[in-house]
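Every protein chain but one is kept in place in this view of the complex.
Going by the order they are written in, the chains are A, B, C, D and E; count residues from 1 in each one.
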Amino acid sequence: MAQIKDLLGNDTVIRPDGRKIDELRPVSITRHFTDAPEGSVLICCGNTRVMCTATFTAGVPRWRRDSGLGWVTAEYAMLPRATSERTARESIKGKVGGRTQEISRLVGRVLRGVCDLKALGENQIQIDCDVLQADGGTRTASVTGAYVALVDALRWAQGHKHIKSADRVLKDRVSAVSVGIINGTPMLDLPYIEDSQAMTDMNVAMTGSGDFIEIQGTAEHRPFTRDELGVLLDLAAKGNTELQAKQGEALSEK
Amino acid sequence: MAQIKDLLGNDTVIRPDGRKIDELRPVSITRHFTDAPEGSVLICCGNTRVMCTATFTAGVPRWRRDSGLGWVTAEYAMLPRATSERTARESIKGKVGGRTQEISRLVGRVLRGVCDLKALGENQIQIDCDVLQADGGTRTASVTGAYVALVDALRWAQGHKHIKSADRVLKDRVSAVSVGIINGTPMLDLPYIEDSQAMTDMNVAMTGSGDFIEIQGTAEHRPFTRDELGVLLDLAAKGNTELQAKQGEALSEK
Amino acid sequence: MAQIKDLLGNDTVIRPDGRKIDELRPVSITRHFTDAPEGSVLICCGNTRVMCTATFTAGVPRWRRDSGLGWVTAEYAMLPRATSERTARESIKGKVGGRTQEISRLVGRVLRGVCDLKALGENQIQIDCDVLQADGGTRTASVTGAYVALVDALRWAQGHKHIKSADRVLKDRVSAVSVGIINGTPMLDLPYIEDSQAMTDMNVAMTGSGDFIEIQGTAEHRPFTRDELGVLLDLAAKGNTELQAKQGEALSEK
Amino acid sequence: MAQIKDLLGNDTVIRPDGRKIDELRPVSITRHFTDAPEGSVLICCGNTRVMCTATFTAGVPRWRRDSGLGWVTAEYAMLPRATSERTARESIKGKVGGRTQEISRLVGRVLRGVCDLKALGENQIQIDCDVLQADGGTRTASVTGAYVALVDALRWAQGHKHIKSADRVLKDRVSAVSVGIINGTPMLDLPYIEDSQAMTDMNVAMTGSGDFIEIQGTAEHRPFTRDELGVLLDLAAKGNTELQAKQGEALSEK
Amino acid sequence: MAQIKDLLGNDTVIRPDGRKIDELRPVSITRHFTDAPEGSVLICCGNTRVMCTATFTAGVPRWRRDSGLGWVTAEYAMLPRATSERTARESIKGKVGGRTQEISRLVGRVLRGVCDLKALGENQIQIDCDVLQADGGTRTASVTGAYVALVDALRWAQGHKHIKSADRVLKDRVSAVSVGIINGTPMLDLPYIEDSQAMTDMNVAMTGSGDFIEIQGTAEHRPFTRDELGVLLDLAAKGNTELQAKQGEALSEK
Partner (left out) sequence: MAQIKDLLGNDTVIRPDGRKIDELRPVSITRHFTDAPEGSVLICCGNTRVMCTATFTAGVPRWRRDSGLGWVTAEYAMLPRATSERTARESIKGKVGGRTQEISRLVGRVLRGVCDLKALGENQIQIDCDVLQADGGTRTASVTGAYVALVDALRWAQGHKHIKSADRVLKDRVSAVSVGIINGTPMLDLPYIEDSQAMTDMNVAMTGSGDFIEIQGTAEHRPFTRDELGVLLDLAAKGNTELQAKQGEALSEK
């Protein structure tokens, strides 16, 4: 593994999987992963694999009716053996945990951030992100994959004359990536083993034009300085730019 | 589509997908579908796709302790867009529906039917069957796939010295298939479109030696005669024999 | 206790309660057990006692409206001290267990199997089966008693001009009985002590014309052969014929 | 129906069922109604019928351990068709309603009021009151019937050497009855039709020595004066004395 | 602390806080405690502090529509650290306990007891009583405070022309207070330390005209005689008269 300088000018830490500190894990995006949904995507970011489906429904929930506006919402969940130890099903427990709700709300909010809900008309898109395998970054992979499923669902809706134009609904592209500080070094795209050691952990959703839709940084283990924040955002910008290139490739396939 | 005689001697009905009445849909069984679980299988029966994982845990639930016996149990669930219309998540609804519980119990019972729980020792195997795409026969595909995941988990446990011998736990092989009567004609392996028209619907779990572990026949739309039952069981025996050959092939791969 | 030959030609096993292997427990069916319901039946099968009520309601649930069809559904439950050890209430636990749901669904399905839902019109019949005392065979006693309550509710509805004719709704009579294999011997109508030792346990719902509406056979402890299945069905046919005679007697009383 | 003077000196109101204002409905108390419970009683007060069982368990709940004291608790429920319109099951709704909890707590409290929990030792008695048919006064019938079931369970426990003496646990006898004011006239033991018109409704649990364990009077429709309270308590005392005579008769049968 | 005679003529017991046996704790009633609700009151009875809000909503729940009648209802809850040991939140537990439901129902019933629901028209008032600090008597403080919040909400509704006249809705004033017997001595207004030792505990809601809306007396630890009941009611009458004077003062402030 070659020595390189990281963004702060330090000699590079050797990451467990041999990546550079500003390097994404291998990404693949498979469209039409299943047949039934209007959009169905399998996204793999390293060993993290998330199935993202987008369901288009004509009409909106009751509280939204007669507003002239559409609605985009999301639900996130993990299969029991996505993790190395089995996690009990939330259906069996009879309630949805805080982490699950937090991520579901995040994914919905970020996608709404790039949608013109007026152009969507009174129609609803429900995103489902189900984690088949979890190795860190499941929420950011969910956002990145869900965007592609959303585009497919909008194209389907345009093809079926439910909406005039998918492009008019989509104000911009969006993806998300995690960054964090491990032993003092900011890094891009943390797998589980790194994430569990991070002093600071940040998820950044960025549009195609390079602006932010969501920044969630948390430093339970050591506060971060404004300079560190700057480096983290640089890493996130680099990662998101690459992820959006992957989204573009996937979406240009027939 | 050629004309053939069915088991009752009638001219063959043309099935929507061109199969003969005693013909299975294409089956594929992929082992090691994900990395974390001790057993992880993707089974595809036509368009039905189920991810079956087997989790091996040393120790048994409290009510089973000091019995000298192990435990095998299962949970079944459908992803929201496994179906053509989105189904609300049971975790969000806060309770597990009757159909889900019924199938979960069935899968566990059938697998226990071929396991020597004494040879398993005080260890537990938890099966999770998550339907990625549903086109009829999800419960029987779950049984068939879960058996393969179970074998892998037992082999893993043998390799890690948790049990002496996987083979001693496994008393026999098991698979399951659906049969039904449609417009008076008994047929094997019903996809959704046939299942929804069936007068009688039956799920049959059979061991490698040709005996039954479970027969569930229901005739909400027209009672079935004892003769019809005979034909249905013949079809099920044929289907299960073929499914077990597929299981054998998959399990003999390295 | 006399020696007799069983259906397989073996010398008869002595059953704990002195019955022959093809003999039902004493059955009594009391109509008008309580006053409020349109049908109210207490059925006793040996020590098993189930109160079955049938509630007739004009109109159907929302999902069934404008179909021109009626609906028949059922709910099953056990009182806490129906069993020798007290069972916690499902209302207190806040959720309905898998066994309860499974049986509720079974009872509803079987009754619908003999009803012409078109002749019922857009009306609903809700069956409630509450087990006052449990000694095996509660689900089959529920079916057998519920049928009588259903008939009373339909007669009431005819008398009150909600439906044209109870007889046109009822396509056939139905009852259910359990059979099982104990120490290799197939037997009819298992009390709890036998049920808990059964290698194979089967519930058979049969119409007055001798056809099947539901067969549920499970062999968690030892698979059963096709020949054994044949004997079990013979026993079930004999038992159901006798139960239907009892239903007939009860229904012919004024 | 003869004219009599009521306790306030008015000419007697004619009650729908022909009773005098200070007259109980017919009462019957059947012990050993079912076989499994340590105490099992069917109490009928007019058309109200409640099955009361008492479960004796050696040991107490965790929070009570090492206190040297026993525990007596109760759960009340109504079967769906106890009422003229079907009531949805609380198990299906997934939560226990306020009325159910209120009555459960009342029954437990009243029974504990006559028990020496020290003499009971670290043992628990769980009372279950299930209303088979409801026609007013179900909570007071529950108390009156539950007392008899409690005595049977204590006698059983004495017979099985779990406790030294049933009589030492029982400090006194207890029963309960409802009284109310209808159109200005205080009356004893209200059936549903009267209860629903009552301006004031009161439930009174009284010991054998004539003292009170519980008085619950509520006047949602018209406040009551202190004089009216006096008359209501006189009626309740008369009713409870008669109910305790019935309890005594039942308990003196072998 | 001076020696005085109590109502039964005994020498006075010395109460932990130095009060006489027929003396209320210091009471304060603060209106407009928060800004958003139509009625918002903080009531302090000794160390017990309850925030009572009244929400006026035009329209009634569905089951009440087209009746021409309004509805008044209440919900009671305790903040987790209202008590000396932290109590788990009922929202987290996912169900509302029996005590909470019992008190919520009591408060609603008592307030309805002084309201002319016809004069209220088809409008609803929802009372919320949240206990900030608990030192006994939280349910009676809730009633007393809620009445003041109710009056403010009705005045608001009159000011906003939702109802014609607040005074016509209010048939009478109402307050509530606890009384109990401790070591044989009846006492007024029990703080927690006394309440936990009481043999008999009684809550009495009384109107301005001195009649009763609710009497709940319970004697889990020693039955009470009719004479004791009389003394308890005298104490409660004295306490309620004083509480109603406090309510009057608060309501006469601008």
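The criterion applied here is as follows: a residue touches a chain if its C-beta (ideal position, glycine included) is under 8 Å from a C-beta of that chain, and two chains touch if they have at least 3 such contacts.
Just so you know, these numbers come straight off a predicted model, no measurement behind them.
In the full complex, the chain left out of view touches A, E. Remark: the omitted chain is touched by one listed residue; of D:Gly94, D:Gly113 or D:Pro186 this is D:Gly94. For the chain left out of this panel, the touching residue among E:Glu75, E:Glu122 or E:Asp172 is E:Glu75. Residue A:Ile215 is the one among A:Leu69, A:Ile215 or A:Leu251 that touches the chain not shown. Residues 95-99, 101-102, 104-105, 109, 112-113, 172, 202, 207, 209-221, 223-226, 229, 233 are the ones on subunit A that touch the missing chain.
Mapped onto subunit E, the interface with the missing chain covers residues 34-37, 40, 47, 49, 51, 53, 55, 57, 75, 77, 79-84, 86, 89-96, 100, 126, 128, 130, 132-133.
Here, only the chains that are shown with their structure count from here on.
Superposing the C-alpha atoms of subunit B onto subunit D requires a rotation of 120 degrees, rounded to the nearest 5. Subunit C and subunit E have Cα centroids separated by 52 Å.
The set of subunit E residues touching two or more other chains comprises 94-95.
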